[in-house]
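One structure below.
What follows is part of the complex, with its chains left where they were.
A and B label the chains in the order they appear, each numbered from 1.
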Amino acid sequence: MQPLSLIQASKIVDASLERARELKCQPLTVAVLDAGGHLVALKREDGSGILRPQIAQAKAWGALGMGHGGRALAERAAAAPAFFAALTDISGGRIAPVPGGVLVRDGSGNILGAVGISGDHPDKDEACAVFAIQSVELMADGG
Amino acid sequence: MQPLSLIQASKIVDASLERARELKCQPLTVAVLDAGGHLVALKREDGSGILRPQIAQAKAWGALGMGHGGRALAERAAAAPAFFAALTDISGGRIAPVPGGVLVRDGSGNILGAVGISGDHPDKDEACAVFAIQSVELMADGG
């Protein structure tokens, strides 16, 4: 298993933002974390809110934390709100159970890291992440 | 883009409190933050509760963090409670999704900072902030 490299992470960030401009998204923040949940690359577009870096990282970190993409976490949070309220504290505020947190898997299904995007509607955030992960020939698992 | 000055922030605080006395509001706390979410000026009226400085700042900070006024954040929080519960932790307790957090924009729409007011009904808190921002010829965006 080959860990996610800075070169791959940087390409994912840039491809996400190119896709965001094509989709005319609001200003986005894109974070790429490695399998250990640690930041590898991040860009915040001009005008993207000051909490967006934390939210983008929390979308990605939450996906890694639970092993499922943000879309699956959002469904679980709706079904088990008290558990997810506890999880935000358990994780020290590092989980955002909402679409836009997407696991990065290799061809064998190994988790290499995660992408988190925040700034527009969660569905659009997620679409940019999925597009970018696939552009570097890895598998996107949004949940 | 001209950053919010202490002179402008002080006028906003004082105009908010003058308006509050005209509207016979409960004792208020008024905080003005710059675009980076850092406190520029604050006044807490006699009798305003000891948590009010934190709440007023959280109303303003939350608006800056997400790029939308507190009224819009309150609507979103009602629609996505688990995500907003997570946001309070992600932000380290710096978000209060409720009317009374109002973005300060210049004539071109740039965000210069935010006003947060706490102490009376959120609608009245917000009305004082909007009045005060407009009194210094800036644009109020309550969400």
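We adopt the following convention: a contact is a pair of C-beta atoms (placed from the backbone, for glycine too) under 8 Å apart; a residue touches a chain by one contact, two chains touch by 3 or more.
This one's a predicted model, so the numbers in the text were calculated from it and none came from an experiment.
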Assembly size in copies, with 2 chains present: 4
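Simple rule for what comes next: only the chains that are shown with their structure count from here on.
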Interchain centroid distance [CA atoms averaged], chain A/chain B, Å: 30
Partner chain A, residues of chain B touching it in the complex: 36-37, 62, 64-67, 80-83, 85-92, 95
Touch list for chain A against partner chain B, complex: 47-52, 54-55, 58, 74, 77-78, 81, 84-85, 88-89, 91-98
